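All protein chains but one are shown at their positions in the complex.
Then we have chain A:
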Amino acid sequence: MNPLLRPLALLGRGTRRGLARLGNVTLFFLDALLRLPLTIRFPREIARAFLQVGWLSLPIVGLTAVFTGAALALQIHAGGSRLSAEMVVPQIVAIGIVRELGPVMVGLMIAARVTSSIAAEIATMKVTQQVDALVTLSTDPMTYLTAPRVLAGVVTVPVLVGVGDVLGLFGGFAVATGQLGFTPESYVETSWNFLTEADIALSLIKGAVFGLIAVTLACHAGLNAGRGARGVGQAVKSAVQWAAILILAANVALTGAFFSA
């Protein structure tokens, strides 16, 4: 092959592999969706998944949101002062947190915390033959392992995004009222009046989609893990990096779709 064409060939191979993986994950997700009604047979697995994905993620989501809101308020104030527009801090923090930073930060935190732990857990089950054991015990791994987690991702991540939005707004409020000279009443009133129902709906929809991406990729990587410790490591790495990329890509697509409509 012409050496000049090699980078193109590499790019083509990478694109083909990426698309094949995307197709594979989509089929996997549809398979998991079909099993959702059957997962009712495993209430304890559902409860465990809700705990793992939702409840135990609250501290990291809350802290991340507070700090992000606080930093955003400082940035907007500093940037706005160049245009004598310091007073837009409540509006920009509100729209920035609710439409973008809240869902994206929560999505990335979920990719880091939940995707990695689910991928590692299921991949370890795969390499230690626990997944085979499930099959030999007349239990379908997709129904027992994947469907409860997908359900938990779709239901709990929007809730986490809602909590993240509130705490992010609180972070901005705390800095604005404690350091930037805003009064609490006017800050809250301005923020609240500026937000629309569409902003909140978009935020929660993004949460559901990001939860779906993070959990589906984790289960897919875990159930398709290679052998040994290396297989587990690669499954986790691959799940987390693809979850982060797809969450950011889905964020662009959803924002574009919502506000161009």
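Definition applied: a contact is a pair of C-beta atoms (placed from the backbone, for glycine too) under 8 Å apart; a residue touches a chain by one contact, two chains touch by 3 or more; residues count from 1.
FYI, contacts and distances are computed from a predicted model.
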Per UniProt, the name of the complex member that is left out, chosen from "ATP-binding cassette domain-containing protein", "Cytochrome oxidase subunit III", "Glycerol-3-phosphate acyltransferase" or "ChsH2 C-terminal OB-fold domain-containing protein" | "ATP-binding cassette domain-containing protein"
Across A:Ser81, A:Gln129 or A:Thr196, the one contacting the chain not displayed is A:Gln129
Chain A residues that touch the omitted chain in the full complex = 41-42, 48, 125, 128-130, 132-133, 135-139, 144
